[in-house]
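To keep things clear, I will list the structure first and then write my remarks on it.
Yeah, one chain of the complex is gone here, protein chain that is, but the others are all in their spots.
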Amino acid sequence: MRLELRDITKQFPGVLANDRISIQADRGKVLGLLGENGAGKTTLMNILSGLYRPDSGEILIDGQPRTFDDPAAAIRAGIGMVHQHFMLVPVFDVVDSVALGAEPVTGFAGTFDRASARARVLELSRQYGLDVDPDARIEDLPVGVRQRVEILKALYRRSDILVLDEPSAVLTPSETEELFGIIRGLAEGGTTVIFITHKLNEVLEVADTITVLRRGRVAGTVLPHETSREELANLMVGRDVELTVHRGPAHPKEVVLELDDVYVRDDRLEMAVRGVTLDVRAGEIVAVAGVQGNGQTELVEAIVGLRHPDSGAMRIAGQSIERASPRHISDLGVAHIPEDRMRDGLIRQMTVAENYVLDSYHRKPYSDRGQLDRSAIARAAAAGVRDFDIRTPSIGTFVGHLSGGNQQKVIVAREFSRPVRLVVAAQPTRGLDVGSIEYIHRRIIEQRDAGAAILIISTELDEVLALGDRVAVMYAGRVVGILPSERATKEAVGMLMGGVQ
Amino acid sequence: MNALRTRLRPIVIPTLAIVAAFVVGSIFLVLTDIDHMKSLASDPVGAIAGSLGAVGHAYMALIIGAFGDPAKFAIALNGGTDKQWATAIRPLTETLIAATPLIFTGLAVAVSFRSGVFNIGMDGQFILGALFATIAAIALKGAPMPIILLVALVAGMLAGGVWGFIPGFLKARTGAHEVITTIMLNYVASQVVLFSLRLEFLRQSNSTQPISKVIKDFVQVPMMLPLPGLRLHWGFVVALLAAVVVSWLLFRTTRGFELRSAGLNLTAARYAGMSAGGSIILAMVVSGFLAGLGGAFQVLGTVGQMSNDVNAGFGWNAIALGLLGGLRPAGVVAAALLFGALRNGGGLMQVETSIPLDLLVFLQALVIMFVAAPGLVRTIYRLRQPAPEGGAPVEEGAAA
Partner (left out) sequence: MTAAVAPADTIAAGASAAGRRALRLARARGIVIAALGVAAFGFANATMQEQATFSFWIDQQGGQALTIPITVGALWIVTGVLTGIFGLYQLWRGASVRWRLWLALVLPLWIAATIGTLLSGKPATLTNLFAGSLEYAFPISMGAFAAMICERSGMFDIAVEGKLLLGACVASIAASVTGIVIVGPIVAAIVGMGVGLLMAWLAIRYRVDQIISGTVVNFGALGLTNFIYLRILQLNTDLNTPPTVEAIQIPVLSHVPVIGPILFAETPYVYIAIVTMFVLTYMLFRTRWGLRLRAAGEFPQAAGTVGIDVIKIRYRAMIIAGALAGFAGSYLSLSSAGSFQMNMSAGKGFIGLAAMIFGGWNPIGAFGAALVFGFSDATQALLSILGVDVPPQLLTSVPYLVTIVVVAGVVGRVRGPAMAGQPYEQA
């Protein structure tokens, strides 16, 4: 079937996630949808799967306009989704997982006709070459196989349009190759495939047409044989907002943070960081670029002590920190600006003053023999509010009431209120307005000039380029390149982020 | 104006919740008023009016029972004797006595819920506190009274603390859900009490009931008022002091800061370098200390004898009043005084109108429901949604 989206617009409070996006995907073809984080891919996909309704615009299937009120409607219309985070019940077996929501039943008491479901799963997996044991439990299966189960789910519902969201994010290279084989097979069988990714090589390899999204808009539609990686990288990262932060030359001194062949597992015990070696020196900013989910989060958590590495050595100022606690690392003079400020960095229902001392409340002068010195805390918080220009009615206001920019300033003010030897800042300006971004960038550069070592992790290419004295790019858990700032161009970094060496 | 509104906000929902609960309570009273309802068909107006009158009578008795009779106050004020004074203020002192164990258990709720731990084992912690205080007292019989008192109080507190430590430790180490473990430990505690009360050492020898020897004769928390017939003891003041200490612990100390942080946002607390397991255990132990101390004061001050029903629902009441008081120590004291007044006033209501005291238990359940669902109260009263911090801090505790 032919799928067409016309002028889809979706606004969230403060964000125009999709701005008049039009795409089309033809029967039996693979449409590659390329974009960075925040380009609007996920929103578009949620609209397509019936989870969100667009503010305006049309969805046409074979020329007929359709509206989806819920996921069931999208499924009935023939759209099958393979989510990046698999939607599979871990304790179910493959047959149950595939049939869930579309179970064949026998006449008696809604009995689930497992035998016929199993037969159909077997038939489909044979037909499309998806090798899956129908009786295996999901949690025992490797990710590559789980993905095949997700694809089976869509095929089982006779989906003619298959949407895959970042399908290779969790796959090994050989699993990815297999996936491409499956996709080509499906397209040849007449399925329309939409392949969402940030990886340049992959769209070039598998897509028939490529639509590039940037900041909620379509940046261009190209054919693989008529384009190049450079052009795609350009379209993807764009040239729109040039962040202008004045940054003098760096004067790197001694090594402060040393990472030597570090391996870290994520919550699902899969290896997220695979052998990272990296040094950060006093007086320099190392910016780590990379698309979300390439191991940056786990790397940061390992550095600040929230996660212990599987192997490898990590030192701060010469001290080993592989098994150190977060508090111990913080005591070494590490400032940490966490990635998700409301979840990790602040306590919404506590005041600005309390949040200001969240990680130093136990130190003098804020506490004395276990008792908090509230006036000392108030004085310090008031000073922080003044120095960092935090717009708040008072230091007694709940931090949840402040704007995003001011919340982030509370964190930055807190972290920079102590003597700092190393700054680890993850997505320091995500979701902030331009004014706040500039302000926070300036503060970070000040810390560098005062002699701190700075490690910034960002998915925003502009930020990486504006701040990094050296730019490291992470891809699939590895540092795939380290460029000095003069060689770190958008094209070069964009290609590395897309996995092109 | 705005400042006033902010100050009043924590009171609005609880007040409305109480009003709503009493209205529902009246409906139940009318519906269960068999005598009046029998004449509903023949004389509907008279039946409804009659039963509403009975409800009014009952609520009036409740208030007089809780706070005293104005007429008796008048007599006392006109140069009354000690005895007349005692009669006048007796209901008030009884309210304070009833509130004392509630303050302790309510504080136990405040500490644990604020720390993100659902301790619903106050019942067990309370009754074991009472038991071990009794055991210590009987064991030390003959020693100087202040020593017995002190040792017994400490014994009760420690017993409660141990009973709090077990679920705290299990949750921190194995992730065992504290709601299940504390419920189970409540039952184990009541079995321990029944078992202990059969022992020759504790048993009231001439009784078949599970009650202990009377300890009142040789150990008793000192009385506060020198008037005859008043039972108000210094345990009430200790309860108030405990509220101050809990307030200090939660809001003025580094440990309290850690507890509150863990309760509100465990992830952020971990990121800030705090220990999650330590907070859980500490919260449960402090919670147990408070409940245990409440139990100890109940036997040593108020009833003077251990029995298997010495806890009389204090543990479950505590959850209601903890939530009603917004998990703030001052709020808990206020709510405990209110519940104490209800309990005590309910006595007079029961005597005068033969409406069972248990009505109040039901009303308390309604209060928890309304307080825990601020949205529900807003719907009933058609209130606007307040600014982002939402309703009562119940949500904070509950969210964690």
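Note that the chains take the letters A and B in the order they are written out, and that residue 1 is the start of every chain.
Here is the rule we use: a residue touches a chain if its C-beta (ideal position, glycine included) is under 8 Å from a C-beta of that chain, and two chains touch if they have at least 3 such contacts.
Computed from a predicted structure; not experimentally measured.
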With touch defined as in the header, list the contact partners of the absent chain among those displayed. A, B
Using the document's definition of touch, tell me which of A:E322, A:D340, A:E438 or A:E491 contacts the absent chain. A:E322
Touch assignment to the omitted chain, from B:V192, B:V310, B:A335 or B:L348, lands on B:V192
Out of B:Y59, B:F104, B:F118 or B:F257, which touches the unshown chain? B:F118
Can you tell me which of B:T32, B:T81 or B:Q209 touches the chain that was removed from the display? B:T32
Of the residues in chain B, which ones touch the absent chain? 28, 32, 34, 118, 120, 166, 170, 173-177, 179-181, 183-185, 187-188, 191-192, 194-195, 198, 313, 316, 319-320, 323, 354-356, 358-366, 368-369, 372-373, 375-376, 394, 398-399
So which bits of chain A touch the chain we can't see? 46, 49-52, 70-75, 81, 83, 87-92, 96-97, 99-103, 105, 109-112, 114, 142-143, 153, 263, 265, 268-271, 274-275, 309-313, 320, 322-323
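Everything that follows uses one rule, which is that only the chains that are shown with their structure count from here on.
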For the chain A and chain B complex, residues of the former touching the latter: 304-306, 325-327, 330, 336, 338, 343-350, 354, 358-359, 361-362, 367, 370-372, 374, 398, 400-401
Chain B contacts chain A in the complex at 251-257, 260-261, 264-265, 267-274, 387-389, 393, 396
